[in-house]
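Shown here: the complex without one of its protein chains, the others still in place.
Chain naming follows the written order as A and B, and within any one chain the residues start at number 1.
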Amino acid sequence: MEHPEKNKDNQPTTHHISSYKEHFGTLVTLLLLTFVTVVVSVFGANLATLSVATALLIATVKVVVVAYYFMHLKYDLKLYSWLVLLVIVLFVAFTVLTAIEYINR
Amino acid sequence: MYMTTLVANTNFFQGKKGLFSWIFSVDHKRIGLLYLYSLMTFFIVGVTLGLLMRYELLNPGKDLVEAKTYNQLFTLHGVIMIFLFIIPSIPAVFGNFFLPIMLGTDDVSFPRLNLLSWWIYILGAIMALSTLVYGDGPADTGWTFYAPYSVRTGTNVSMAVLAAFVLGFSSILTGLNFIVTIHRLRTPGMSFLKMPLFAWALYATSWIQVLATPIIGITLLMIAAERMLGVGLFDPSIGGDPILYQHLFWIYSHPAVYIMALPAFGIISEILPTFTQRTIFGYKAIAFSSLAIAFVGYFIWGHHMFTSGMSGTARFIFSMLTFLVAIPTAIKVFNWVATLYKGSINVQPPLLYALAFIFQFMIGGFTGLILGALATDIHLHDTHFVVGHFHYVMFGGTGFAFFGALHYWYPKIWGKMYNVKVANVAFTIFFIGFNMLYFPMLIVGLMGMPRRYYDYLPEFHLPNMISTYGSWVLATGLLLMLGNLISGFYTSKRKIGRNPWNGITLEWQTTSPPPLQNFDRMPVLPKNGPYDYENKPSIKE
Partner (left out) sequence: MEHHTGFVLPNSGHNRDAEASKLGMWLFLFTELLLFGGLFIVYMVYRYMNHDAFLMSSFELSPVMGTINTIVLLVSSMTIAMSITAIQKGNTKTAIKLMSLTVFLAFVFLVIKYFEWSAKIHHGLFPGMEHYTNLPKGEALFFFLYFFMTGLHAFHIIIGVIFIGVVISKTKKGLLTSDNYSLNENAGLYWHLVDLIWIYLFPLFYLIH
């Protein structure tokens, strides 16, 4: 039974079907990024602490790629992206406040 | 597809009968009542432990129990009252029962998950209480389970910690369910800004439940793992840091006090318009301040650790952020008081509880500011002042709101009425007892009496005596109140219509008690927002 008078924001979204090609492309991107991290950390030892930052940066890029394509954030309601952002902001705030504490001990 | 169809003239108590029809029910109203009965049982256990502690403190020296037993008493009192009573209290009971009705729907989004969360709650409760009877006795660490003592003590900390972990799961599932329900099941025409304020409060609370509880979950698991493997992860001798445990603990447990307080704010925002018969003052301010409190509440956990050896910079930042949270809270109080102005005030038991809430919560709030200030906290940390402050906020605040809600929605839930005169008398005794019990703690704390000791110096005798006598007055008021509510159920002759208080939110448009599917006819929204008394839809019996 259909209810045309339903709330607008309660309407299910139109379903986007990602192609196999897109998924494969995503995987290739992720593998490339993995390759870069390994190279930077194994052969870039003299970069010292810079390698930690790059490793985490690349990991973050990978995570964004996974969330955006594999987890469908690109095609879903914007609500999900906002909520993910909220969680990230919270977690970053936790780490920053904790870091401030320890760095100033 | 399963569609909701309404069966006229049967309420949710009728239909299926028997114990199993309750403990396996997916009806949100029955689950709410399951929570109510289990919560009240644990509450009475917690109160009893509290009375025993107060009795021990009647005179200096040993009155009743040894130091270790006293430590176990306050730990168990804390664990039961916090994890079993006050964290679930209003959301699990009244949220479950009334959120779907207030939104104009027939259930929460995931009814079976809702039942599961009650079962998980019961499992956690059994685990927590099992430490009483088996193993090496209940934990004696305080409800905070601070490392390294929690890793070293011989008492049954592992079980208590795992119980808290399991209870956290139940809390998360309830919060998750409410968020989805609010997003997906509002009745047509009810935008977010036309939701009742109780729903707003639950929405903010649920976000804290979902986003803060996991942190304590993992922290408690680490404590359990440490005890099992015999290795101290927070042990300085292998490079660890005990203060890190405190950070992780309070990253959850500070937001958790807003899990306890925000739903109470929602209750007050419902009771006040009904008993003043006018729209709430500052609807948007109250709604958004709930979100603001929830958000800012995440960043102020450090104010529990000012004396722990944390860095000065961090103490300064945390203290400053703590003062920020006073702003949205004060916004709420001003709006409540403004709602009373020029309203047609109808003094009934729920309103009395709401007014007591405002009075006591303000004392709790102001003492909180004193504790949030760096210099004064050094003096007051770990004294009875903290105990007084905490009970003013949690018991004088949330506890009173809980009982106010019980008196407010009693006719709707059971379709019966308690004796209003007795309820007023019980309230008066309860209110006097409460303030007699906790106000002296603030004073004796200022005088320097530390918390968590079974003994004290003779000069603290008088306030402690008043406090213990107060605990007996409070217990009398509580018994009278509960007795009155229970006897109302058996002796009430009055037929309760749909809307005994002349309320305006949707639950008052349905029968008392509501039918299984909540409504017997389509609920009608007031024209301009949920508290628009000028355009209140007329309700036929």
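In this text, a contact is a pair of C-beta atoms (placed from the backbone, for glycine too) under 8 Å apart; a residue touches a chain by one contact, two chains touch by 3 or more.
Being a predicted model, the structure only gives us computed values, none of them experimental.
Of the options B:S130, B:T153 or B:T187, the residue whose C-beta touches the omitted chain is B:T187.
When the omitted chain is restored, the residue from B:L123, B:L176 or B:A285 that touches it is B:L176. Chain A residues in contact with the hidden partner, per the touch definition given at the top, are 1, 3, 5-7, 10, 12-13, 15, 17-20, 23-24, 26-27, 30-31, 34, 37-38, 41-42, 45, 51-52, 55-56, 58-59, 62-63, 66-67, 69-72, 76-77, 79-80, 83-84, 87, 90-91, 94-95, 98-99, 102-103.
Within chain B, the residues in touch with the undisplayed chain are 1-8, 28, 100, 104-111, 113, 172, 176-177, 179-181, 183-188, 210-215, 217-219, 222, 225, 229-231, 233, 237-241, 244, 247-248, 251, 517-522.
By definition in this document, only the chains that are shown with their structure count from here on.
Looking at the complex, you find that chain B touches chain A at residues 1, 3, 183-184, 186, 188-191, 211, 215, 247, 251, 298-299, 302, 310-314, 317-318. Those residues of chain A that touch chain B in the shared complex are 1, 3, 5-7, 9-10, 79, 87, 90, 93-94, 97-98, 100-105.
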